[in-house]
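One structure is given below, represented as structure tokens, and several questions about it will come after.
The complex appears here without one of its protein chains, the remainder shown in place.
Letters A and B mark the chains in the order given here, with residues in each chain numbered from 1 onward.
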Amino acid sequence: MPKTSAEVQGMGHSMKRKEDPRFLRGKGNYVDDVQLPGMLHMDIVRSPFAHAKIKSIKTEAALKVPGVLAVITGETLAKYNLHWMPTLMSDTQMVLPVEKVMYQSQEVAAVIATDRYAAADGVEAVEVEYDPLPVVIDPWEAIKPGAPVLRTDKKGKEDNKIFHWEVGDRSGTDKAFKDAEVTVKQDIYLPRIHVASIETCGCVADFDKVNGKLTVYMTTQAPHAIRTVFALVAGHVGLSEEKIRIIAPDIGGGFGGKVPVYPGYVIAVAASVVIGKPVKWVEDRMENLQADSFARDYHMTAELAAKKDGTITALRIKTLADHGYADAAANPSKFPAGLFSVCTGSYDVKKAFAEVDGVYTNKPPGGIAYRCSFRVTEAAHAIERITDVLAQELKMDPADLRMKNFIKKEQFPYKAALGWEYDSGDYHAALKKAMDKIGYAELRKEQAEKRARGELMGIGICSFTEIVGAGPSKHFDILGIKMFDSAEIRVHPTGKAIARFGTKSQGQGHETTYAQIVAEELGIPAAHVQVEEGDTDTAPYGLGTYASRSTPVAGAAGALAARKIREKAKKIAAHLLEASEEDLVWETGKFSVKGAPGRSKTIQEIAFAAYTNHPQGMEAGLEAISYYDPPNLTFPFGSYICVVDIDRGTGMVKIRRFVAVDDCGNIINPMIVDGQIHGGLTMGMAPALLEEITYDESGNIQGGSFMDYLVPTSMETPSWELDKTTTPSPHHPFGAKGVGESATVGAPPAIANAVVDALSHLGVKHIDIPITPEKVWKILKEKGVAE
Amino acid sequence: MIPSSFDYHAPATLAEAVALLGKYPEDAKVLSGGQSLLPLLKLRLGQAGHLIDIGKIPGLEYIKEEGGMLRIGGRTRESALERSEIVQKRYPILVDTAKVIADPIVRNLATVGGNLAHGDPGNDHPATMLALGAQVVAMGKSGERVIPIDKFFLGLFRTALQPDEILTEIRIPAPVEGSGGAYVKLERKVGDYATAASAAYVVIGTQGFVERAGIGLTNLGPTPIKATAAEKYLIGKKPETAALAEAARIAAQATEPSADRRGAVEYKREMARVLTGRALKKAVERAGGK
Partner (left out) sequence: MATHRIQITVNGEAKEGQVESRLLLVHFLRENLRLTGTHIGCDTSHCGACTVLLDGQPVKSCTFLAVQADGHQITTVEGLEQNGKLHPVQEGFWEKHGLQCGFCTPGMMLTSCALLNRNRNPSEAEIREAISGNLCRCTGYVNIVKAVQYAAEKLQKEEAHA
């Protein structure tokens, strides 16, 4: 039950979204809607080759196209030393190439024209001569001795290795495996996928020559960090941070894809600085899929050691991570494999060891998230799949095996073998709830009957634990900037407020949920709390919105800033009520004198007094700012159960039912949380069954348009069934955990486990996602059960 | 994605349209629904100097039964076909087909004539028209001619239409007693071309034997495929499980699929068999057989 009234709409109310009125009327302001006087358009020439020397770039014909004003090449940028830039992982990547291209669709040159039609014609007219080089596509080939070295720009580099990272007790784990009664091992590949937000990436760069000020409207999830990156990258050409303003306007979905700095942004900025006019660059869908950062591409080998009774004793995972030609992941600096070390999952695993090797190939750079906290989906998939492999080996029901190994409620806070301290959880309750809701026992009975008739039906479970809300600044930074986040609240004289945050919503509904946090803490109706984000000139510095960190970090900052305001409000109230502060009690929206309920002052009265009648010696005004450094991450969790039916003729998998029980602690807006889970489940189902980017041997991308990159429609998407348990985070100011990505993490293993379960009686132990009809059909045929 | 420059023409009559096609024989394209043509131009995979939009010509969108034939105007939108009462009542195979073409919004512009005239083996109507034994009416400078559908598809993106001809009408024999048809498509998701698809049409005589059979296959070779051997096999047979399965097996032998992201050759060929079996079963059911 919400504590606040329907008027205040604090936490727990399913408040209708405050941002919706503009979106519903077509009045959102996305990057491509930004139109500035004299604005020029940029379009990009891209490489048809995955690896080639650039012999020449001829621009004469392009410059003759009516409307084309300039063609920018790597040579142009090299004059300013802007042809290379750092990635967020302290690697380097090209803005525009001078010597060679490293992947198909890499930026080669940019055409600036008076409109987008002329720019497109210009792109077609640029003539580039290439000299193809040997291509390295398979990461296993890339690490072999003698493989062509791709990063010839790095002096002394003799192989394609990027990093080796490991965590855990190697020898202890090895010993546990040696001593184990049972062991299982499985290769698991999580393919390269793409977030494919419906809005692609783009910017309008507007350099004001007179004032030396650069304003960039940009599809970015992290505007403040981007401003600093721009200042660092272009400081040497005179762009200094106070003269850079990043505005992230409305964003049409981010999911991690709008964290990195893409070459297009930098070229547009350079073009605007050189030409002195605003330059718009908006990539098209194929550029988006073919060149922007990808996610996943983890080749994992997972192993479990256990006792015969099913008690898991150890976990070991070895991974090869394909990063493309540059490590352009967006992980915290100290975590080249992100938070992959949450791979012990929901289980009380005493010994664990994980290692990841990063490798270069001739593919686009990346390794970003796809609606998940840094590599958590990979970790969850590994543990949840291998757990099912173990259940199969032991002939145990996968639910029983999970129940047996779950970390128990009373073990929290729980210190995991790979170092994390899980804040809170009740895994047994979540799984039990999911099993009851879906009717697990009946489904198993139905499955047995169907098997007897030769029909294929499967039930899959996933009991995941996420790790979100980076993060404690002791461990977490991006390019050295600590991963705090911020909120600034100003209460106006009439008791209304404006609240600004260092994050940036891309559809999550911050304008509503942040207002509800302030409403909860101060009693000002959420309707009267104006939330702003995304303009670096006005909002306090923060690290942005990704990895489900907005509620855990910026939301917490909002609550703490509000509490600072409440402290001051108390002093003012004491002054107004002529009472001592100790005698005042706070109930939502007002301070009352203990034992004299009639004597009270509302937050609105107090706010007015803060500007009109504040106590002597106190500064006027009622505002506060908070930079919140979380003491720990939050660990949302859930149990999902999926039921699938398989068409024996075509191999097509149909999700019949999918029950998701989520626990994200205390909830700000139940309607929005449900929406996040619906969306997350759909983005979990997508790579489980449909989406994948692959390359042929020559490095040609397959799946580089919506013809072949299969984003699910309403027809492929099942009607999700949701439920929840509530286990508050003990360290978060209002007990919340992140939720936007839980379902993306939890859904793929549930679906994969269901399909494998449908075929397990035939001896099938594992299928890599995406589980396409053809993959399933091949198995059916091999096992002799195809129609 | 921006197309290269072209000139746009909107003739008011068929004769004008044909004359324009004659005037630019090398680089004119007929713009009907535009749902295949415009994406090709936008991706700059195709080029045209002149687009001849037949959208302003009256009398090209109709669905009517006349003279023992269903007559479909060449520019009839897929959505109109799908929602037509007479089609829903008497030609369920056409509803099956229209409903799985691209997506519902594309179908508001996409036309039946365009789906055939594009000559794309991945399009859905060709198989159905092959199964039904349809005819195509083409208008050119020397007037109108009728092309039997099994003489229409000549190669990949190549049809019997002359450069100055416009597909104006599709004619389908009206259903007879004991006839039924169905189209079954396997697609990865809505909006995708078929991994494989099969159209089946049967006429079952009063004695319960197959008198006529039509089987068409989608995206299983460089052209839409008419599975003639399988059709012949069925004639005179009782439409029972074993016979339908054998016909499906024979139909699959007529395919020449190429591997792509939808599947390997072997898979597609097998899908031809499985889907033909299912289409035949449904067609027989609709024909009133068991």
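Worth pointing out:
The working rule: a contact is a pair of C-beta atoms (placed from the backbone, for glycine too) under 8 Å apart; a residue touches a chain by one contact, two chains touch by 3 or more.
Since the model is a prediction, treat every value here as computed from it, not as a measurement.
Of the candidate positions A:36, A:527, A:671 or A:762, contact with the unshown chain belongs to A:671.
The chain not shown here is touched by just one of B:191, B:224, B:239 or B:277, and that residue is B:191. Of the listed positions A:261, A:286, A:359 or A:522, the one in contact with the omitted chain in the full complex is A:286. Only one residue from B:15, B:86, B:105 or B:259 touches the chain missing from this view: B:105.
Residue positions on chain A in contact with the hidden chain: 16-17, 19-30, 32-33, 35, 116-117, 195-200, 250-253, 255, 284-286, 506-509, 671-672, 674-675, 678-683, 705-707, 711, 713-715, 717, 719-720, in rising order. Residues of chain B in contact with the chain left out of this view: 1-8, 10, 31, 34-35, 38-39, 41-43, 51, 53, 55, 79, 83, 102-106, 108-109, 190-191.
Heads up, the rule we're going with is that only the chains that are shown with their structure count from here on.
Per the touch definition, chain A reaches chain B in the complex via residues 116-117, 120-121, 124, 284-286, 649-650, 652, 690, 694, 702-703, 707-708, 710, 712-713, 715-716, 772-774, 777-778, 781, 786-787.
Interface residues of chain B facing chain A in the complex, by the touch rule stated above, are 1-2, 4-5, 44, 103, 186, 188-192, 195, 261-264, 267, 270-271, 274-275, 277-278.
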